[in-house]
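This report concerns only the one structure given below.
Of the protein chains in this complex, one is absent; all others appear in place.
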Amino acid sequence: MKAIKDSVHDYITLDDAAADLLDTRAVQRLRHVKQLSTVRLVYPSASHTRFEHSLGVYHLADRALAHLGVDGDRARHLRAAALLHDVGHGPYGHQTEEVIRRRTGRHHDEIRDLLEGTDAAAVLRDHDLDPDRVAAIVRGEGELGQLVSGELDVDRMDYLVRDAHHTGVPYGTIDHGRLVRELDYREGHLVLAEGNVQTAESLLVARALMDATVYRHHVSRIAGAMLERASERLLAAGTGVEEFRRMADHDLLVALRREVPDLGRRIEYRDLFKRAVWTDLSGTPADVAEFDHADERDAEREIADRAGVGSDEVIVDVPGRPTFTEAGSRVVVDGVPQRLEDASELVSGLRAAQRAGWRMGVYAPEACVPAVAAAAEDVLGVRAGRTA
Amino acid sequence: MKAIKDSVHDYITLDDAAADLLDTRAVQRLRHVKQLSTVRLVYPSASHTRFEHSLGVYHLADRALAHLGVDGDRARHLRAAALLHDVGHGPYGHQTEEVIRRRTGRHHDEIRDLLEGTDAAAVLRDHDLDPDRVAAIVRGEGELGQLVSGELDVDRMDYLVRDAHHTGVPYGTIDHGRLVRELDYREGHLVLAEGNVQTAESLLVARALMDATVYRHHVSRIAGAMLERASERLLAAGTGVEEFRRMADHDLLVALRREVPDLGRRIEYRDLFKRAVWTDLSGTPADVAEFDHADERDAEREIADRAGVGSDEVIVDVPGRPTFTEAGSRVVVDGVPQRLEDASELVSGLRAAQRAGWRMGVYAPEACVPAVAAAAEDVLGVRAGRTA
Amino acid sequence: MKAIKDSVHDYITLDDAAADLLDTRAVQRLRHVKQLSTVRLVYPSASHTRFEHSLGVYHLADRALAHLGVDGDRARHLRAAALLHDVGHGPYGHQTEEVIRRRTGRHHDEIRDLLEGTDAAAVLRDHDLDPDRVAAIVRGEGELGQLVSGELDVDRMDYLVRDAHHTGVPYGTIDHGRLVRELDYREGHLVLAEGNVQTAESLLVARALMDATVYRHHVSRIAGAMLERASERLLAAGTGVEEFRRMADHDLLVALRREVPDLGRRIEYRDLFKRAVWTDLSGTPADVAEFDHADERDAEREIADRAGVGSDEVIVDVPGRPTFTEAGSRVVVDGVPQRLEDASELVSGLRAAQRAGWRMGVYAPEACVPAVAAAAEDVLGVRAGRTA
Partner (left out) sequence: MKAIKDSVHDYITLDDAAADLLDTRAVQRLRHVKQLSTVRLVYPSASHTRFEHSLGVYHLADRALAHLGVDGDRARHLRAAALLHDVGHGPYGHQTEEVIRRRTGRHHDEIRDLLEGTDAAAVLRDHDLDPDRVAAIVRGEGELGQLVSGELDVDRMDYLVRDAHHTGVPYGTIDHGRLVRELDYREGHLVLAEGNVQTAESLLVARALMDATVYRHHVSRIAGAMLERASERLLAAGTGVEEFRRMADHDLLVALRREVPDLGRRIEYRDLFKRAVWTDLSGTPADVAEFDHADERDAEREIADRAGVGSDEVIVDVPGRPTFTEAGSRVVVDGVPQRLEDASELVSGLRAAQRAGWRMGVYAPEACVPAVAAAAEDVLGVRAGRTA
């Protein structure tokens, strides 16, 4: 059995299919896609990749299967899905997900077409694994799919501890050993066994604190918004979305520098836009808080006009409302599986805290900030005054 | 400068007064008082002592002072108080605190009389430190006192990370580096600077999860209740409370084995009572939930009578309502210091979760559990059926 | 399966026999015997116990068996032996080992008579385990015995990483994950598989650096020598060796304070003797370097006489020559098992370094140091001048 040293889980032992899948282009490409994309502009130690994360998810899936007593064919398909679950990510992962979705309608967990005709599909078949079934598990389908994509999935468990290890921010350090051993199935649903309300709460809390401190840090959001705009312009300039989707981080960085040099250079050398507007839900008109991509673009043009700056020098960034998937995770209480939001008094507090942490932003080059702030106040009807 | 290697903070550098205080009996005694008393019966790695914790509190106090820009005489008194803050703990720390308080009226943070006439008082005076002023800081008085005993004190910061390190339960691993550098004073109150609502929340959350998983684990509570009853009997048998208060863990363990052999042996060899009753607030009559020590003793006797067992074979354990000191910690939001419970939507959720985690218990030797459970149902008007 | 949280190996899963053995007096007593005895007077975080270490050895033994493909009856006996391997330690572990051996002829790994007639023997038999066979494994007999007591035993692997974790000194942090998976048997000998010369060297190096920095730190040696002398006096004053041997740390501490109050109090409050003489091999006459226990006692009396101090105020401490068991560990090189000292150029260097680190000491209360140093120079023919 091949074993790989991992800085989070120590040795990860691979089954034969996994060892062969590891050598495919689809998986090797993940060596060149960073797990936290623009977050490393804030936390410099966070250069870890989706390759390493995929190995971690594989490992936790394997441990969970052992505790659940699942083996044979089902287990083999699940392990393959765990290793492949992120091959659908574009360059810079989540930061380009919407760009790709708007053009292809595909989310990153739809990997069926990406496997088609590749060495990965061949490897799967060599090991009597069905690519369609693997792709379905990656989409979260079926009992096993919940282990890879669901409220209690091992994907989340790995990224929380791994991101904590690599950023140095401790909040993500959950007790994954306990989570994995307390998993159970009840009526087709993955649940945590009796006595684990706090275990489930800890997962929620870890995600909420990492969100606030790491994943949604404003500097990372600014860089991410710049990257998204730059990617739109790259695609507008002629790069095909299928080519784009298969790029790795280095391909995109070099392509942006060539095709969108202003933003490309800024991203490469961390010369970022600054916040001209930064408001919470109470300071944001309801219609603005509901902006979709087209509304954002329209507002950008209008603000740029009024401020007398180029339309590429304004970015309006209205995030979706915070979601809380983990609130639906199931725990057994007094013998009965319940949704965590029903079993835990903490969930509503966390939900409210996440809502309180929502921010919309307007970003511009430092020199343009005063003009853009003034224009944005008019156009969006917000107060530019920053809420930290 | 003397430096001591610590498994949590690496090297701790001591000033001259601290180096001399370290050699006093009051501080050396803390080598023999475990930080987590009966918790180590659940988490075997948690054998760490109040000596090591006191060094950690000294270290964080010193770091906080540097960031706050406090030095000179005030800083020297604070550092001494940090090192001495736990010398008032009796054997097994918090587990004997109530026993001592009932007889002396003193809490563990009242150390003035303990220093009187000792080598520690002499060392303080040798270094131009005023024992009265040091004792006042330990009680939490004054601006500096908040650093050692208050909602944002370094005591809490050290014990959370240290207990996490030694138990292996990750929930306590807060970002103490950040907490210490974000401290500030506003109008005489210790606050966290702008942008730290999540930092404050993380402290709250860490304490709540450690409470549920570690500090209030039912096995530790049972052992703690046994220890408290055994201590009462030891004092009733003639040991003076002033002698008792100055014992270290090993003194108490040997004294109990000699004077209260049934419970003493059980504690020493972890042969613990089991839960006959375990109910949450909704399952506990309001008057029972308000039981004081005398009520508990009365109920024990009544239950024992009815169950036909010895009165030493029933323990009624009604904890106080959960408190949430950290909810009053202050954070600066938009330039204005606010109490965390006003600034954070999370606090009420945590408060509710802690209330939901409250349990009262009746414990008895395994063989007596059925009889005691039945008797307790009648006497207390509770349903014995366990809530996990 | 019962699982216990450990700060080093995370969750440790116990088989049924181990879960029952855990509740026996012999094993519970190890909660009260510290792993590093007097070392914690230097490294205050090192309060961990032989109980926690025994769980760690059990865990690594279980992992090693899985990688070696050993199961069934042999594996069950080995796991029981791993859990029980330290029950033969007296109070303060190695520090009292010679005191006991001089009177009983028994080493700490001879546990057969200690199990006789106890609840532990009964538990073993209940689980169809043969106490004699378990005791033989603890003594290192047979193929499996090497796993618990030998050059590549899991005892060593656990204590190195555990002592590193608890002292904060990183040198012991070996790659135990790799060591355990590279074990193999060749012709009845435990070996490390091909490609592991450095793995074996790392174990050697870790032990050598921990020896120098932790295990043989002069402060710990002084306290240990005081404890040994105090124990001798306790036994001379009437305590039986069989009672002594079964004491835990707290029993000994209380007994010494009562029966040998001068040394007892000094040990309890870390008021230690200081070095009057401290010389390396080149500065120590050959006959002195070979002193046995009786020679040490004679020299102490002679030095005390000449210095005009009490005979209890001089301690002569001549350690045995450094041994290097791990040098005999076997590694496969080019297909052939070799002793590490033949395969590695590093071993002779480490051996020489350990010889260079050898020190003999004469210790005395601080006030007596000058007189004792002068007397010792005459009596032993050494130069008192300290070699660091």
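To keep things simple, chains are lettered A, B and C as they appear, and every chain counts its residues starting from 1.
By definition in this document, contacts are C-beta pairs under 8 Å (C-beta built on N, C-alpha and C of every residue); 3 or more make two chains touch, one makes a residue touch a chain.
Quick caveat, the model's predicted, so the values are computed rather than measured.
Enquirer: If the hidden chain were put back, which of A:E52, A:D86, A:E151 or A:E326 would touch it?
Expert: Selected residue, touching the omitted chain: A:E52.
Enquirer: With the full complex in mind, choose from C:A19, C:A356 or C:A374 the residue touching the hidden chain.
Expert: Here the residue in touch with the unshown chain is C:A356.
Enquirer: Hey, which of A:V169, A:V288, A:V332 or A:A353 is the one touching the hidden chain?
Expert: A:V169
Enquirer: List the residues of chain A that touch the chain left out of this view.
Expert: Residues of chain A in contact with the hidden chain: 4-8, 10, 23, 25, 28-29, 31-32, 34, 40, 43-49, 51-52, 55, 165-169, 249-251, 253-254, 268-271.
Enquirer: Of the residues in chain B, which ones touch the absent chain?
Expert: Residues 3, 10-11, 177-178, 181 of chain B touch the chain absent from view.
Enquirer: Residue by residue, what part of chain C touches the chain that was omitted?
Expert: Residues 169-171, 173-175, 194-195, 198, 201-202, 205, 209, 212-213, 333-334, 344-350, 352-353, 355-357, 387-388 of chain C touch the chain that is not shown.
Note that only the chains that are shown with their structure count from here on.
Enquirer: What chain is most central when centres are computed from CA atoms?
Expert: B
Enquirer: Where the CA atoms of chain A average out and where those of chain C average out, how many Å apart are those spots?
Expert: So the centre of chain A lies 50 Å away from the centre of chain C.
Enquirer: Between chain A and chain B, what is the separation of their C-alpha centroids in Å?
Expert: 40
Enquirer: Would you give the residues of chain A that are in contact with at least 2 other chains, written as numbers and ranges?
Expert: Touching at least two other chains: none.
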